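Removed from the display is one protein chain of the complex; every other protein chain stays in position.
Think of it as A and B in the order they're written, each chain with its own count starting at 1.
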Amino acid sequence: MPDIPDPPKTDNPLDEMSILGDPTTRRVFLNQVAGTSAVLALGSNFLSGPGAQAAKSSTAPASAEELEVRLIINGRETKLRLDPRVTLLDALREHLQLTGSKKGCDHGQCGACTVLVDGRRINSCLSLAVMHEGDKITTIEGLGTPAKLHPMQAAFIRHDGFQCGYCTPGQICSAVGMLGEIKAGIPSHVSADLLGKMSASDEEIRERMSGNLCRCAAYSNIVEAVREVAGGNG
Amino acid sequence: MKAFTYERANTPAAAAMALAAQPDAKFIAGGTNLLDLMKLQIETPAHLIDVNRLGLDKIEATPEGGLRIGALVRNTDLAADARIRRDYAVLSRALLSGASAQLRNKATTAGNLLQRTRCPYFYDTTKPCNKRAPGAGCAAVGGFTRNLAIMGTSEACIATHPSDMAVAMRVLDALVETVAPDGTTRAIPIAEFHRLPGDTPHVETTLRAGEMVTAVTLPPPLGGLHIYRKVRDRTSYAFATLSVAAVMLPSGRNRFAFGGLAHKPWRVEEAEKKETPAAVAEAVLAGARTTPQNAFKVPLLGRVLASIFAQAKASA
Partner (left out) sequence: MKFDTPAAANPIDRARVIGRPTDRIDGPAKVTGTAPYAFERNDLAPNAAYGWIVGSAIANGRIVRLHTKDAEAARGVLAVVTYENAGNLGKAKAHTARMLAEPDVEHYDQAVALVVAETFEQARAGAKLVRVDYAPGKGKFDLAAEKGSAIKKDSENGPADSAVGDFAWALARAAVTVDATYTTPDQSHAMMEPHATIAGWSGDQLTLWTSNQMIAWAVRDMAETLLIAPEKIRVSSPYIGGGFGAKLWVRSDAIMAALGARAAKRPVKVALSRPQIANNTTHRPATIQRVRIGAGKDGRIDAIAHESWSGDLPDGQIETAAFQTRLLYGGANRMTAHRLATLNLGEGNAMRAPGEAVGHLALEVAMDELAEKLGLDPVQLRILNDVQHDPEKGPSRPYSSRKLVECLTVGAERFGWAKRNPKPGQVRDGGWLVGMGVASAFRNSPTMDSAARVSVDAKGIVTVETDMTDIGTGSYTVIAQTAAELMGVPLERVTVKLGDSKAPVSSGSGGQWGGNSSTSGVYAACMKLRGELAKKAGLNADEAVFEEGQIRAGGRSIPLGRAAGPEGLTVEDKIEFGDLQKKFVQASFGAHFVEVGVDAATGETRVRRMSCVCAAGRILNPKAARSQVIGAMTMGVGAALMEELVVDKRFGYFVNHDLAEYHIPVHADIPHQDVHFLEELDDKSSPMKAKGIGELGICGIGAAVANAIYNATGVRLRDYPLTLDKVLAGLPPLA
């Protein structure tokens, strides 16, 4: 297996760009920093590190209608108080800083928000967070980290299965979920024999991944990455 | 999305009572259509009752030899059920041709039946639509109609029902089981479940106020060759331009139901007595009202039927 490159040397010197704004805002900001001092210190590790529960909603005024929900995200129990309108996607992105799941359309039309709920891939944009009480949710951050990539993540790099990277977390979560579906014997639109054994052929991969749009259109490469992982897993 | 309150129901009775207690309440299960519409404020419930934990997620054999599909069985699970695959392949095929794997993993049987009809003007709240605002007029008439209905339309609405699953259920003569808030149950033949638009296109089903779908029952297997042919511009993840659910029986008494044609799954039983695809097509399409943009569905339907007849002949 070729070497996986080190984490990106692409960090931006933007820390000093934090917006402090007017004095009131500044106070809010400082309180946040004080309350979650790990945030800035940990840099990008923050995204998957212990600071992940730093609830953004703590800055918003408490709302009478907010509901508590308990989610098990990437193996860690997380409690949130949320406006019931908050989608699972926005809970991850805006309240838990798990921004790996992407918002491409917010209407179930692109697949960029794909996460695994109890092992199954779904569009997290079309699901309310409060509907997931007690659910086990795996996001791209839970699959692997730059230092310890999931085999599917590594295969995407090797096969250049992405360009702009925006649909990529969704493609990868979807691919992982898809291989599970094949293993479970779930047929697809292109399965010639509904009763036969399901396989990860190129045609099957293409059909089963069609809920994940990629406008950079790395499709041909993604199929190669997924096929490699599928083969490797027997 | 308008603010709403939310509760989780644990039994069907509790769900029905919760619905009755709140004037603007709606059930939510998969949410794949409802939340889409709520974000655009096309749907604006004041209260959501989460019915996902009602336990209606089993597929059971009926004493008659058919299957009873719980309202909350996910589309993926229904398509993958061994009995469905073996005995009702047209249903499995129809489900698998719909939406994406992610959506099928979430969407439920009842939710699929109850999804709103599709029309780009219905989805744009700046345009008049009799579904969103009864009496407002229909922007689709005279507009972009390529994907819209040609059968059973009215001056008020030309939207199409987007479900693939329902088309297969229509060809299988499924029954939709419901429970009313007072506990009474009934079984609605799928043919009568969805409505044509008429002058009340905002009413899409014959469900009564507060009534909840609990299951869909399939009669005993028909046998024969099951085909679901979905025609679309994009190879996958697209609504049907036209779809045909066919059960081709050795007796020659074939069955056909169509998607992409009308406000509901379209089936003309009389037409099934005809012997040639052209004659079937002609009978199915009697009374078609087309526009220059969607008139192609007429020859297309005939050609798809011809290829299905040829496929049946080849496999006989």
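Please note the rule applied: a residue touches a chain if its C-beta (ideal position, glycine included) is under 8 Å from a C-beta of that chain, and two chains touch if they have at least 3 such contacts.
Just so you know, these numbers come straight off a predicted model, no measurement behind them.
Asker: For a quick check of understanding: of B:K39, B:R53 or B:R195, which residue touches the chain that isn't displayed?
Answerer: The single option touching the absent chain is B:K39.
Asker: Kindly state which of the options B:V231, B:L249, B:V268 or B:A283 is in contact with the chain not pictured.
Answerer: Considering all chains, including the one not shown, the answer is B:V231.
Asker: Going by the contact rule already stated, which one of A:L71, A:I182 or A:I205 would touch the omitted chain in the full complex?
Answerer: Checking the options A:L71, A:I182 or A:I205, the one contacting the hidden chain is A:I205.
Asker: Which residue from B:A139, B:A156, B:V171 or B:A246 sits in contact with the chain not drawn here?
Answerer: Only one of B:A139, B:A156, B:V171 or B:A246 touches the chain omitted from view, namely B:A139.
Asker: Residues on chain B that touch the omitted chain in the whole complex?
Answerer: 1-3, 39-41, 120-121, 123-124, 126-127, 139, 142-144, 146, 231-239, 241, 296, 299-300, 303-304, 306-307, 310
Asker: With the missing chain put back, which residues of chain A would touch it? List them for me.
Answerer: The list for chain A reads 2, 4-15, 17-22, 24-25, 28-29, 32-33, 39-40, 44, 46-48, 56-57, 59-61, 63, 83, 85-86, 90, 93-94, 97-107, 109-110, 112, 139-141, 143-146, 149, 153-154, 156-158, 160, 162-169, 172, 190, 202, 205-207, 209-223.
To be clear about the criterion, only the chains that are shown with their structure count from here on.
Asker: What whole-Å value do you get for the distance between chain A and chain B if each is reduced to the mean of its CA atoms?
Answerer: 31
Asker: Can you check the complex and tell me which residues of chain A touch chain B?
Answerer: Listed in rising order, the residues of chain A that touch chain B are 65, 67, 83-85, 87, 106-108, 111, 114, 120-123, 126-128, 130-131, 133, 174, 177-178, 181, 184-189, 191, 194-195, 206-208, 210-212.
Asker: What does chain B use to touch chain A in their complex?
Answerer: Touch residues, chain B against chain A: 1, 3-6, 8, 28, 30-32, 35-36, 39, 48, 50, 52, 76, 79-80, 82, 85-86, 89, 92-93, 96-97, 99-103, 105-106, 235-237.
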